[in-house]
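Removed from the display is one protein chain of the complex; every other protein chain stays in position.
Coming up: chain A.
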């Protein structure tokens, strides 16, 4: 591999950096999923009621 990867984490191989990058992308995606699930799919009643109009507007199955 050439030294195309310019990361801020100095002593790591490109493979390690790529793995770290995928972990960060995966973590961010999971947080996004968690938030959307919380607003759109939660069965907890006060959460459901607070987000009620958004659930209907976003066409999430609501009740």
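Annotations for the structure displayed:
The rule we apply is simple: a residue touches a chain if its C-beta (ideal position, glycine included) is under 8 Å from a C-beta of that chain, and two chains touch if they have at least 3 such contacts; residues count from 1.
Everything below uses one rule, namely that contacts and distances are computed from a predicted model.
This figure omits one chain of the complex; the name its UniProt record holds, of "Cobalt transporter subunit CbtA", "Zinc transport system permease protein", "ATPase" or "Cytochrome C oxidase subunit IV family protein", is "Cobalt transporter subunit CbtA".
Residue positions on chain A in contact with the hidden chain: 5-8, 14, 17-18, 21, 24-25, 27-29, 31-36, 38-41, 43, 45-46, 48-63, in rising order.
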